[in-house]
Every structure is written in C-alpha cells, then in structure tokens.
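A single protein chain has been omitted; all remaining protein chains appear in their positions.
In this document, chain identifiers A, B and C correspond to the written order of the chains, with residue numbering beginning at 1 in each.
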Amino acid sequence: MNLAEQSAALLMGLAIFLGLIRMMAGPTNPDRLVAADTLTVITTVALTGFAALFASPLYLDVALIYGVLSFVGMVALARAIEGNRS
Amino acid sequence: MRNLTTLLFAAGLGFLLLVLAAGLPYGHPPMLVGQGILQQAPATTGAANIVTSVVLAYRGLDTLGELSILFAAAAGAGLVLGGHRRRRRPDPDGGFILIAGADLMFPLLLVVGLYVILHGHLTPGGGFQGGVILAAAFFLPLLGRPREALDHTAISWIEGLAGAAFIAIGLWALFARGDFLAPMLGKGVLGQLFSAGTLPLLYAAVGLKVGAELSGLLADLAATEARDP
Amino acid sequence: MYWMVLLVLFVTITAALAVLLAPNLLAAVAASSVVSLALSVLFVILRAPDVALTEAAVGAGLSGVILALALRRLGLWGLGDDNRPAPAEGSGDA
Partner (left out) sequence: MTPPPIEFLLYGGALALVALGLAGLVMARHLFRSILALGILEAGANLLLVLAGYRAGGVAPILTPGTLGQPMVDPVPQALVLTAIVIGVGVQALALALALRVHQAYGTLDVAEVRGRMEADTDAAAGLEPETSRDLPAVERPS
C-alpha cells in the first residue's frame, strides 16, 4: 500500500471509532440511528477503497448495492421511531 | 446462577471450537471438488461467475429446494399474520420529503435490481440478491403512503408463474438431455450478456419469485394492526 | 491488511455485544445492522464478493426493514431516552 492508501485507511479507522463510540454511548435512540447510518456511509466508502486496493471492479457492485439498500433500511427504522405522531 | 452457567458453557464451547479450528488449514483449503469445478466450470456452463454455475448448474436441485423453503417460510408468515389484515387506524402518511424521495428512488432501485438479476452470470449478484432489491423497491413507496396496498393477486400470479418457469426449464433439460436442470441452449462467448445458455433465464425466474415472495411478506408485515404501547 | 482485519473484527464483536446488552430494542436493531455491515466488509476481504453482496442486500436492507416493521407492530418504538424510563416492555435486558 502506498502513502495515500495508508492515510485513507487510517482516516476511515478513526471515523469508524468515532461512530462506534456514539453508537454505544448515544443518550437517545435517534443518536444511535444516526451513528449507524454514518457507519453505513463509511462502509460504502471503505468497500470502494477495497475495490481500488484489489484492483478489481467486481467489488464496486457490492458498494453500489450497499449504498442503495442501507438507505431503505435506515428509512424504515426512522419510520419505526416516528411512532404514531402524525 | 443460570446466567453464570450459560456464560461458562458458551465460553467453554468457544474454547473447544477454537482448539478444533487451530487444526484447520488456513489459506490452503483441501479443495478437491472446488479445484475440479474451477477448472471445468467455464467450459461446461459458459458462465464467468463460477459461484453462479455452482448454484444453478452443479447444485440446481438444491436451489429448487431453497426456493421451496423460502416459499414455505413466506406462506407460513402470511398464514400466521393472516386474519388481522384489516386495520382500524392506518399509519399516517410520511412527510413530503419521504414521499418525493421514495418516488424518485423507485425507478432507480428497479433498474439496479434488474441489472443485478440479469448480470448474475457475469458479475457478483444474481436472482436472490436482485429479488431482495426488487422487494425493497416495491416496499419503499409503501413506506411513504401506508394506506395504499400491494396487489396480492398479481404477486401470487408472478410468484407461481416464476416457480413454474424454473421447473419447466428443468424438465425441458430432463427430456432433451436426460439430466434435470442441465445447461441448455449453447454456451455463447464467455463474458457476454447473452451467454451461459439457460442460466440467466433460471436466475430471472429465481429473482422474480424471490422478489414477489419477499414483497408479499413485507406487505403482510406492514398491514398487521399497529399496537399502542 | 492485518490492522484492517483487526479493526473490522473489533467493530463486529463490539456491535454484537451491543445487540445483546443495548438498553432498548431499537438500539439493538441498529447494532445488528452494524454487525452485518462489518461482516460484509469481512467477506470482501476474504474475496467473496457474491456473499458480500448477499449479506449487504439482506443484512442492510431486508432484515432491517423486517425488524423495524416488527418493532413498530409490537409497539416498542419508544424514543428510549436514558433519563426517562423506557417503556417497561422494551427494556428487557439480556
């Protein structure tokens, strides 16, 4: 790995740590949901980075599907948290 | 006390499994079957994705069994939830952003799902994953407007026809070649969209069936009565 | 590669612990979607893009949707502020 890839991995590791801390400690449920959503976005970027690292475009499909479907899952969870308030 | 025993049991089981796993070879699997499949699969089935040729050609009967298990699970869940489909008080509509966003995302999700299904023999993905994406696509507008319902008759027709198509392709191969689900229709050029014979057709049937089943399941789950805490 | 595997495994185990010990069920569902996310990255590292795609589609999309719908139907959707007492039923700890 060259310097750019190493620094990208380091930054993503830091971001994952921050999101994980918020997910474990977050005082309310919306905090935890937003932290989980942040983690999914970081993961999408990480999957793209792995595609670059392995020099294979096959892994880009995984990132695409992940990015699209985590949106649906998070919207469903957000609807669940909304309750019966209209 | 019971919790302590359980923890001890789980830790002991983990340790035992770890001791067993220490004897497993890592990085050098004793892959006799896998090696043979890797060598002859492209010539036999014509699919670039070898996992697809394992799922649909070498283990096609297994996939049929999996489809029936999934059908049984979805039918069982629909049966269990069945009598309570009518709701006294439906959920309120989502906000403007959710409705507009769902309408925008719907065709994109549809295109992504069909791409994943149709390119199942070339890139990662296939009928199961594409079916899941199709189910999510049809569920997303329902999340914004909970009062609208999916057409359950159409879903059952699609599901039944797709399952029948899978079995019909298998029976055709049985009568023409003597093997159930044997690859038919020639192999084509490796790596092109129209290649690998009947495998894309089989994956299309699987995708439609899985998508119809899962969206029916999601609609059933969404239509059961909400309960106040 | 070694440190990446270590980090992803750390995320997986932490999120699995959070599923079992989270104060309420909605946090547990969010943590279980994080488990499947980290697992998908592990499958990519192990060179299994098909499995990673399935895990991403099922774990991130469908499983989250099903669990969220079930939570909604069970009426366990309290906001779960740690300062206020959560609804009695949603706070069943492991």
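Basically, contacts are C-beta pairs under 8 Å (C-beta built on N, C-alpha and C of every residue); 3 or more make two chains touch, one makes a residue touch a chain.
Keep in mind that what you see is a predicted model, and the values were worked out from it rather than measured.
K.L.:
Shown chains touched by the missing chain?
P.N.:
Counting the whole assembly, the omitted chain is in touch with A, B, C.
K.L.:
So one chain is hidden, and I want to know which residue out of B:34, B:107 or B:160 touches that hidden chain in the complete assembly.
P.N.:
Only one of B:34, B:107 or B:160 touches the chain omitted from view, namely B:34.
K.L.:
Where does chain C touch the missing chain, residue by residue?
P.N.:
1-2, 5-6, 9, 12-13, 16-17, 19-20, 25, 28-29, 32, 35-36, 39, 42-43, 46-51, 54-55, 58-59, 62-63, 66-67, 70-71, 73-74, 76, 89, 92-94
K.L.:
Name, in rising order, the residues on chain B that touch the hidden chain in the full complex.
P.N.:
Against the missing chain, chain B presents residues 2-3, 6-7, 9-11, 13-14, 17-18, 21-22, 24, 26-29, 31, 33-34, 37-38, 41-42, 48-51, 54-55, 59, 62-63, 66, 69-70, 73-74, 76-77, 80-81, 84, 123-124, 128, 132, 190-191, 210, 217, 220-221, 224, 227.
K.L.:
So which bits of chain A touch the chain we can't see?
P.N.:
Counting over the whole complex, chain A touches the hidden chain at residues 55-58.
Methods note: only the chains that are shown with their structure count from here on.
K.L.:
Express in whole angstrom the distance between the two chain centres, defined as the mean CA positions of chain B and chain C.
P.N.:
Chain centroid spacing, chain B to chain C, equals 21 Å.
K.L.:
Let me have the rounded angstrom distance from the C-alpha centre of chain A over to the C-alpha centre of chain C, please.
P.N.:
12
K.L.:
Can you give the whole-Å distance between the Cα centres of chain A and chain B?
P.N.:
Their C-alpha centroids are separated by 24 Å.
K.L.:
Provide the list of chain C residues touching at least two other chains, using ranges where the numbers run on.
P.N.:
49, 52-53, 57, 61-62, 65, 69, 72, 77-78 - these are the residues of chain C that touch more than one other chain.
K.L.:
Residue numbers in chain A touching 2 or more other chains?
P.N.:
58, 61-62, 65, 69, 72, 76, 79
K.L.:
If we count contacts the way the header does, which residues on chain C are in touch with chain B in the complex?
P.N.:
Checking each residue of chain C against chain B gives 49-50, 52-54, 57-58, 61-62, 65-66, 69-70, 72-78, 87, 89-90.
K.L.:
Flag every residue of chain B that touches chain A in the complex, lowest number first.
P.N.:
Its residues touching chain A are 91-94, 98, 105, 108-109, 112, 116, 123-125, 129, 132-133, 136, 139-140, 143, 226, 228.
K.L.:
Flag every residue of chain A that touches chain C in the complex, lowest number first.
P.N.:
9, 13, 16, 20, 23-24, 26-30, 32-33, 35-36, 39-40, 43, 46-47, 50, 54, 58-59, 61-62, 65-66, 69-70, 72-74, 76-77, 79-83
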